[in-house]
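A single protein chain has been omitted from the complex, and every remaining protein chain is retained in its original position.
Up next, chain A:
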Amino acid sequence: MASDSSPANFNGPTSPDDSYSSPIGNTFSSPGDARRRSRRRSSTPSAFATPPPNQSRFATSDANPALTPTPSSRRGGRRGGRRATSTTPVNAAATPTSTDDAPASSEGGEGYDADDARPTFVWGTNISVEDVNEAIYRFLKHFRDSSTASQSEDGLLREGKYEIAIKRVIEIEGESLDVNARDVFDYDPDLYTKMVRYPLEVLAIFDIVLMNMVGRINPLFEKHIQTRIFNLKSSTSMRNLNPSDVERMVSLKGMIIRSSSIIPEIREAIFRCLVCGYYSDPVVINRGQITEPKICLKEECQARDSMTLVHNRCRFTDKQIVRLQETPDEIPEGGTPHTVSLLMHDKLVDTGKPGDRVEVTGIYRAMTVRVGPAQRTVKSLFKTYIDCLHIKKTDKSRMLAEDPMDVDNPTGRNVEDISFDEEKVEQLKELSKLPDIYDRLTRSLAPNIWELDDVKKGLLCQLFGGNALKLASGASFRGDINILLVGDPGTSKSQLLQYIHKLSPRGIYTSGRGSSAVGLTAYVAKDPETGETVLESGALVLSDRGICCIDEFDKMSDNARSMLHEVMEQQTVSIAKAGIIASLNARTSVLACANPSGSRYNPRLSVIDNIHLPPTLLSRFDLIYLLLDKADEQTDRRLAKHIVALHFENPESLEQDVLDLSTLTTYVSYARKHIHPQLSDEAAEELTQGYVELRRRGNFPGSSKKVITATPRQIESLIRLSEALARIRFSEWVEKSDVMEAFRLLEVAMQQSATDHSTGTIDMDLITTGVSASERMRRENVLSAIRSIIMEKMQLGGPSMRLLELLEELKKQSPGPEVHLHDLRNAVSTLASEGFVSLHGDTLKRV
């Protein structure tokens, strides 16, 4: 064993000191420590007869197998033991032949344990190093993704996932191999358990096995490759880290709040003799310290205290200390966020900036605190930190993960990000089977907004969305549902908007008054430095696949509003300016809210006049809700009951069956991603019939342009709504009941049940009191009475008549029920619309 003469390794396995220079054993050093050492050894050929394939030789170079750790070394012993044990078996098999013959030695790798009769254990455990060694080797060699393996028939012949990965790393001369811990678990749960429980030991073996494999694939590959484990099966909450987690592999989510500047950490120092100019061998860091050689090692010189550090021949690595803080959702009520320090090395340095949300995999470590720098005495305290192995940025600031909403693109970028827990899925499916799931979801949506159930149902449909369809011919049908809320002030429109904005993925909230056309779509800007023109996305493009909430829709300039025509039907934004002609995707649902034109809904005007938006735009909204403040005793009573209960009952009994926000969002995400309902024949039949009926109603004889008539757009809306409703039930088929509900929603939205189709006005009295037939009858009577009076008293083209006079006349003629001025006005305006009379202010003329 030539290597035994290597100075660094001399007392390696037994001395506690070694623990401080071993890969992870030392709190002051990085995980890359020992590997560097092995590389260093390769650069000092004097000690070895064999040339470069050093990494494989690293295995052969260590102590002899008989040298088991001495239990007497109490503290360092464990790690010393690891070093010894982890290397001995390799030593036994990988004889010096391991230089060039990659295929041959791969066989040899599997036969490791055959040579060694006595199993070696990781100190203090019953883990056999050989077993682990072999398990890792098998895993790296043979693991195949279940999905890819099933795809190719010759799966057996194909290389394993990690063999490919290793080759790629070698090609790009990378420094690390990412290993998905879930893969490890799938392949060998036992290995996974060991890895999590004894990460220091198992990872060291991992690295050794990996380097063996690399050595076989490319013996000339010089760089060291580290294993980076990520995606542990379970992640710990920072709050729950406790002493039993020390020295285990943990995975944490959190937010980076501070990162230190990059600290160069010395790994190897080279000294030069000031007397003779002799350069020393590299001296490795030991216990966080470099010992300066006292005398020149050159035999001829041997000058005392002559060695000086040569800075630019020393090797440094980057180190950074980062502070991670709990994310707000993990903090219990009445607590402040916990923080933990992360130690990052090399490539991991600067991977996260303050403010980033990350998921970190690492080893939880505790470090004794010294009383003073020079003192050996330690306090009874430990400082804890995480030796970081892998860091992944997550952006879960919005409740819904963004990607689940990618309907068209299920094989998107971060597939593993969006995989739903099986358990969770079961739970969701269970939920979807509840008979009252539709109502339950409705209740769960903005529970603090009282009433407005039908509006919430519409919004729910918008969240779930219909199916986008792309025909082979190129025509496409949007699946997004657009909703407009028009209503009196103080009917919590804005709160609803804010709520949906918070809930929806990529929700953008703008206010109509402050938005310009370019702000909503996209604008072209010139880069001040290069002079190139660049496209900057506006709100609509940014909310692609999300919901764009526009408040104060009525206050928007016409110019800006016209931009929405294209977006709401074609789902694109086309730009042609400054030499750029582009069409950007804006597959967004629009949720807008507006006040009626006269700021309060005027029941005397028609719906269209009240909303006062161009019909072209209006027809693009699937649902237009009129939120009217109406006095309804029933509603009042429920409100009163609710509030009394609030004050006098146990809060527990108040708890409605509502889903919490996160369940709601996962439910929506899951449905959008996995459920793509289709129309059943029955439903299609119902749709056709309903539509015909709708058309017929719109074409009511004598109806003017003041009614929103059904157009083909309506039928598309209905399909979308029914699809969304089916999705709510997790059903793959749109049933007849869905279609009926969709029709109901459409009707309720426009309060069409209360609309007078001949005048286009909403019968407010109808809504408020529920009296309708008799009322309508009375009106008819008044109307005919007026008609006859006018016929009687007024000449065609004759002198005009004041309304009050008419009222007097009316009272004289029909002594029955009291006729009010506004009844009269209503009737007269109806007559005016018929072209029977013309009304100017308070006077009317027969025409």
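Criterion: a contact is a pair of C-beta atoms (placed from the backbone, for glycine too) under 8 Å apart; a residue touches a chain by one contact, two chains touch by 3 or more; residues count from 1.
The criterion applied here is as follows: contacts and distances are computed from a predicted model.
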item	value
Complex member absent from the view - protein name from UniProt, among "Mini-chromosome maintenance complex-binding protein", "MMS19 nucleotide excision repair protein", "Elongin-C" or "RNA 3'-terminal-phosphate cyclase (ATP)"	"Mini-chromosome maintenance complex-binding protein"
Which of A:263, A:276 or A:791 contacts the chain that the document leaves out	A:263
Contact with the hidden chain (one of A:217, A:297 or A:366)	A:366
Residue among A:195, A:229 or A:255 that touches the chain left out of view	A:255
Option from A:434, A:643 or A:821 whose C-beta touches the chain left out	A:643
Which of A:168, A:239 or A:555 contacts the chain that the document leaves out	A:239
Interface residues of chain A (partner: the chain not displayed)	28, 74-75, 78, 124, 239, 241-243, 246-247, 255, 257-258, 260, 263, 265, 288, 319, 321, 323, 325, 328, 331-339, 341, 354-355, 366, 368, 371-373, 376, 378-385, 447-448, 450, 629, 631, 633, 636-637, 639-641, 643-644, 646-649, 651, 654
